[in-house]
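Apart from one protein chain that is not included, each protein chain of the complex appears where it belongs.
When the chains are written out, they are named A, B and C in that same order, and each has its own residue count from 1.
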Amino acid sequence: MSNLDKLIRLFEQFPGIGARQARRFAFHILTLPESDSRELADLIGNLQGSVIECTSCRRFFSRQGGTTTECGICSDGERDRTKLMVVAQDNDITAIERSGVYDGLYFVLGGTLPLLDKKENHRLRGNGLRHIVEERVANELSEIILAFAVNPDGENTSRFVEKLLAETVPDSGVKLSYLGRGLSTGSELEYADPDTIKNALSNRG
Amino acid sequence: MSNLDKLIRLFEQFPGIGARQARRFAFHILTLPESDSRELADLIGNLQGSVIECTSCRRFFSRQGGTTTECGICSDGERDRTKLMVVAQDNDITAIERSGVYDGLYFVLGGTLPLLDKKENHRLRGNGLRHIVEERVANELSEIILAFAVNPDGENTSRFVEKLLAETVPDSGVKLSYLGRGLSTGSELEYADPDTIKNALSNRG
Amino acid sequence: MSNLDKLIRLFEQFPGIGARQARRFAFHILTLPESDSRELADLIGNLQGSVIECTSCRRFFSRQGGTTTECGICSDGERDRTKLMVVAQDNDITAIERSGVYDGLYFVLGGTLPLLDKKENHRLRGNGLRHIVEERVANELSEIILAFAVNPDGENTSRFVEKLLAETVPDSGVKLSYLGRGLSTGSELEYADPDTIKNALSNRG
Partner (left out) sequence: MSNLDKLIRLFEQFPGIGARQARRFAFHILTLPESDSRELADLIGNLQGSVIECTSCRRFFSRQGGTTTECGICSDGERDRTKLMVVAQDNDITAIERSGVYDGLYFVLGGTLPLLDKKENHRLRGNGLRHIVEERVANELSEIILAFAVNPDGENTSRFVEKLLAETVPDSGVKLSYLGRGLSTGSELEYADPDTIKNALSNRG
């Protein structure tokens, strides 16, 4: 297999990319000025070295020089340390920070636990979460917010986290909460599903 | 203009129907057995006579013989008369009844009040709503639920109803509530808009 | 079943209309001025009487008074009677006339013959087509153009018509032709399917 084909093969493993677009990516790189394709290669090759996983929340962040091992959010003294929001992935933090309404801390679980997948997902940081919670329960933690997608995999992941924390949380006074459900922006009643209507009604206020 | 063209013109005014589909409808009728096209014509011609507007909630219902002027929901003694949900249109009631979680009464406002439309919408039954509320406040009514779409027109309609009821409701002990907002079925955090995240967070529980 | 439900049921049989839109149609009619819903009913009820099938091409046209039994195209002395284009349905004629490049006559077969449907389609006017062709072969007819969709059902319909005319056409000097194939407006080579490329290449010029 030629280098071109190998590269196309790797691009096909990018999220959401099929054979045709992978091929277009390769041609895109072929038409770049050499300095640009070189920069792209360097950034990719050094990404894992220049970006580190925060030892607290586990999200990736850029080590801009310095020797810090905690990301900007975790090391920000202004954030509310009584709240810990558990999300599936880094991108979820981006969306929540964009809304500007949450000032607590995060923990990135590293994915969801698919409902139909029997085998354990070794990339999920279940133990990491348990350790963090055990540690903080003794300190300031008062609320853990489970923030997963409203779909079967998201629900299953909530169940997984509940079990994981079943020994730590119940007697600790820490509250386990869930993002509220109801009508989201743009919802029209006529097209809303029964579950959403049910949630919208029981969360009315 | 031929009768065929006139009919196509009327079909073009059906909700969501363009010129091409209107034409297809006409050809569909041309290929029906004559008894079917005759039945269709009769049902349409007599619809307004056989369907009446409920004098309480204003939704359309079939007068199946009888002399009732209230629909099956309004005349059902089991429904909870302390709750009144205000919706834009009949189809919204269909969606809510399908969810099986609401047992109160309804009022069909007859549309929404577009944010950018300066002129009054004469089809909105604002006065009808006010009269019903004034009448019931003295009786059992304890909650009015505004159930409009989560979009600018829906919000504007909520503001319109609030003003409409500003003299009646505040001193009456009746609670004005709104359908809850947050993540709807299928929502993923990564793609959720800031308002939805904000609502999901403040309605967490 | 109420009249409202019966009407919704009939609307659900309109081409491309599902349960929800059928319901919207009924509510649309309920909100029309009575004169409009009455006119709609009359037009539908009288459509089959005011529109007749052309005895030559079989398309529907409006009998505007008069006693004509041929449509405007078939009775137009300027049209080229040496060409006969066979199409599946009336709407195809509308599209071809819109292009303004065909001046021959038409025959509406009344549908296509689905590839996987074993049973005969009794609405197809196969015999009618054969009679017309037999009659015209003796006169001026020199070309029959089969104009069906480029999909399996369209191809199957072409085969059906070829067999149907197998006794009449071959020795008659009449040419059986097919609409040309190749790149249609908007086609990009990169996304073209192999058959289209093959046709585009063999029809190059």
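Note that a residue touches a chain if its C-beta (ideal position, glycine included) is under 8 Å from a C-beta of that chain, and two chains touch if they have at least 3 such contacts.
None of these values were measured; they are calculated from a predicted model.
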Using the touch definition from the top, which of C:Thr55, C:Ser75 or C:Asn203 touches the missing chain? C:Asn203
Missing-chain contact, candidates C:Cys57, C:Ala147 or C:Val169, resolves to C:Ala147
Spell out, residue by residue, where the missing chain touches chain A. 2-7, 10, 13-16, 20-21, 23-31, 34, 36-48, 50-51, 60-62, 64, 89-91, 94, 123
On chain C, where is the contact patch with the chain that was removed from view? 87-89, 91-92, 94-96, 98-102, 145, 147-151, 154, 177-205
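Assume only the chains that are shown with their structure count from here on.
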By C-alpha centres, the chain nearest the middle of everything shown is B
Residue numbers in chain A touching two or more further chains are 190
